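Got a structure for you, written out below as structure tokens; questions coming shortly.
All protein chains but one are shown in place.
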Amino acid sequence: MPRPPSPSIPEKEFVYSALKQGLRIDGRLPLETRKPVLTFGQDLGWVECAMGKTRVLAQVDGKMVKPTPERPLEGIMSIHSEISPMASSDYEPGRPSDEEVTMTRMLDKVLRRSDAVDKESLCVQAGQRVWHIRLTIHCLADAGNLLDCACLAGIVALKHFRRPEVEVEGDEVIVHHPSERAPVPLSMHHTPYCFTFACFPDPEIPTIIDPTNLEQRLSLGLLSVALNAQRELCVVQKAGGVPLSPDEVMQMIDQAVAKAKELDRIVEQSLKEDWAGRHVEVR
Amino acid sequence: MSYVLPGESVPAKHVNLKLGPGLLQVSHVAQETAVVSTKAGELKHSANNKLWWIEGNARRYVPAAQESVIGIVIARSGEGWRVDIGAAHMASLDGLAFEGATKRNRLNLKIGSLLYARVSLAHKDMEPELECFDAQTRKAGEFGELKGGFMARCSLQMCRHLLDPNHFLFPLLGSKFPLETAIGVNGRVWVNSKEPKHVIAIVRCIEAADPDGSNMDALQVKKFLGTLDI
């Protein structure tokens, strides 16, 4: 028996026929995303991102470690993203689902390998001490498009995080408590965002962005584009499904560019508001 | 109104006491039997104090005999079908559990079909069973396959609200456009209307009125409906 059971025939037919008229069950337009809601925690680097009913919590922490011998001048970044049954009882614990594998790979490409964080700036003492930045992604609820929500939560958490100021005097490393010296944000090269499109086999059905759980399951192929507001592409991923023409892919990328600019404004605004709301005492 | 948590003693007393959902009779060695709550919610009783139950909300359906549910046909099994009704176990539906079905004349249901059916057997140690005819008359009545339309999902309490003829939602929607519905008490409501935008409006209003969703009252739903394109 498949788990979860696939949507019923009436659900499928209705979603298709409504989409042909450009209508979605939650009232959105085909190319309308759910507006993300960012909630910041008391600790820096603690962010909850909600896109509709999809919710992801991201947390960043840092500690000092010895660098790898191959890269003595670079800090280390690791990402943990396990989908627990809290996201949905359909996810079986202990057995990585396809979604989890896809998400882990995409998070790695979008957040780590895209060089979003300047790894060299995480070096404290060459070959001796570097920062190890650890990002943990917790999927609280999967109501569709968990990937985009997780990428957004992750990147915002990295931007929100600040590490303690460090001073090197000879061989000695002094870590300043946040109350002594203001902690410093991670140095970032750019801010990539991920957008997922769902495609359908019927040419009359338009491509949609940010699919809900039902739409995602009824679609025949997802295409995820990760890029920054400066129109620089990081990842384009399409794992099977309906074949697309280059034009169609280009159109989606253009859409994603516009969305990235809009999202970047929202993110910068929320970060600014949160920062203004907390006063960090520097003695 | 009184709310109870699980494990509270409830003052239910009647010579012919009947306990509904959420209540259980327990006996202690030293004491006489007592009635305790097993779920959280509002303690309710009938006017004559004979029937007592707890009105709470839930999302997960636990089958009970004679309830009407909406199921999805998952697989064929022998002479019948396996049907998902949102409970822990698949329900089974016999091929002959339809009005007028005989060994020769049998309904053909596709995998993925939606059904409006009645739970004919529910026991914790057995698989639930469904039938698509009325228990007394053996007529199909409103039971059978649901074609077209859309299936909305809501909380179990919302289903019970919708079954109440005095609930505001369907009369309100019906005053704007014609609609068809079938309400299963397992958290599934099948709705149909001519225009897809009307179906979408119904689905969104059910979610808006759901105590587990936006929990809007009649006035708020009316206002919300006004903002939709219908």
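Order of writing sets the chain letters: A and B. Residues in each chain are counted from 1.
The rule is simple: contacts are C-beta pairs under 8 Å (C-beta built on N, C-alpha and C of every residue); 3 or more make two chains touch, one makes a residue touch a chain.
Criterion: contacts and distances are computed from a predicted model.
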item: Chain excluded from display, named as in UniProt, from "Serine/threonine-protein phosphatase", "Ribosomal protein S5 domain 2-type protein", "Exoribonuclease phosphorolytic domain-containing protein" or "TIP41-domain-containing protein"; value: "Ribosomal protein S5 domain 2-type protein"
item: Selected from B:46, B:77 or B:220 as touching the chain missing from the view; value: B:220
item: For subunit A, the residues touching the chain missing from this view; value: 3, 39-44, 46, 48, 53-55, 57, 59, 61-64, 80, 82, 84-90, 92-93, 134, 136, 138, 140-143, 162-164, 175, 178-179, 183, 213, 278-281
item: Interface with the undisplayed chain - residues on subunit B; value: 1, 3-9, 22, 24, 26, 28, 30-31, 34, 36, 38-42, 55-62, 87-89, 124-125, 211-212, 214-216, 220
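The definition used in the following text is that only the chains that are shown with their structure count from here on.
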item: Inter-chain centre distance, subunit A versus subunit B - centres from mean C-alpha coordinates, in Å; value: 38
item: Residue ranges of subunit A in contact with subunit B within the complex; value: 1, 5-14, 17-18, 21, 23-27
item: Of subunit B, residues touching subunit A in the complex; value: 72, 74-75, 82, 84, 90, 110, 112-114, 146-151, 190, 196-197, 199-200, 203-204, 228
